[in-house]
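Dropping a structure here in structure tokens format, bear with me for questions.
Just one protein chain is left out here, and the rest sit where they should.
Showing chain A:
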């Protein structure tokens, strides 16, 4: 992970070379990918490389990135959360119904939605560590349940498949300013979500590489038996990771509810796989124990660029999914290759 600093010189590590040391880092593949994708679109489209264009593709990248980071941490910890996408919808709908339908104060609705999200995350995590079943199957269950609940409750309350009029609630404006407004930089309006994204990337990287908890995340994903035997609270670590993912879903759900002022009952369905893809493009191993938060953010950045870049080039947006699939395969191959190189280079 971190490169050696101030280590006494050892003749056996001299010949490692900068390239090989760089290649040992999980996010290097995603960095190269991001550079290539940027160059590809920037050369062909002047709008893509303009200030407004940059703001435009950073916008979807930011909300995706905010989710991809906790999903990456969870994957490093050896688990998946398939309910992460639909949970964004659950949070948005909760806020939408409480504010738009019942006229609740926006802050109150946000707090209730957060409590709900954390409870769902705890539920996922607790079931996984108690039953020792694969998280894939447990969260597939919560995914389907939430999908049904989102639709059922929304229909029952509003008689439609959406919750709207979120902006009519008290204290909507200050909440909007924090979670969904734009910030002007050099005459270009950037979404505030981009700042959240950058801050969370930095925070997650720090937690992962520089705290005890980060060490525990790597260990429970890398070898949970070993972690437990040296006193790492493995179950607690995993539950906290599931709750962190849920907190991410709350943040993104809040952002989209406040920004769109109405939210569809099917929001977030299918997004869970995109988060995982972004994390994998960012160098997370599917088997756990390896990956980075910066990588996941770079994965999200690639998504944002491709999604908007295709529009700028005037292509049919149907090609987006094809491109994603190809990116994923490429990323998995690169990860495998990089990992092998990393291990060889250290021998």
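To be clear about the criterion, contacts are C-beta pairs under 8 Å (C-beta built on N, C-alpha and C of every residue); 3 or more make two chains touch, one makes a residue touch a chain; residues count from 1.
The rule is short, and it goes like this: contacts and distances are computed from a predicted model.
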item: Name per UniProt, for the chain absent here [options: "Sulfite dehydrogenase", "Sugar ABC transporter ATP-binding protein", "RNA polymerase sigma factor" or "Cation/acetate symporter"]; value: "Sugar ABC transporter ATP-binding protein"
item: Residue, one of A:143, A:179, A:197 or A:290, that touches the chain absent here; value: A:290
item: Option touching the unshown chain, where A:227, A:263, A:293 or A:306 are the choices; value: A:227
item: Touching residues on chain A - with respect to the absent chain; value: 1-7, 10, 12-13, 206, 210-212, 214-215, 218-219, 222-223, 225-227, 229-232, 289-290, 342-343, 346-347
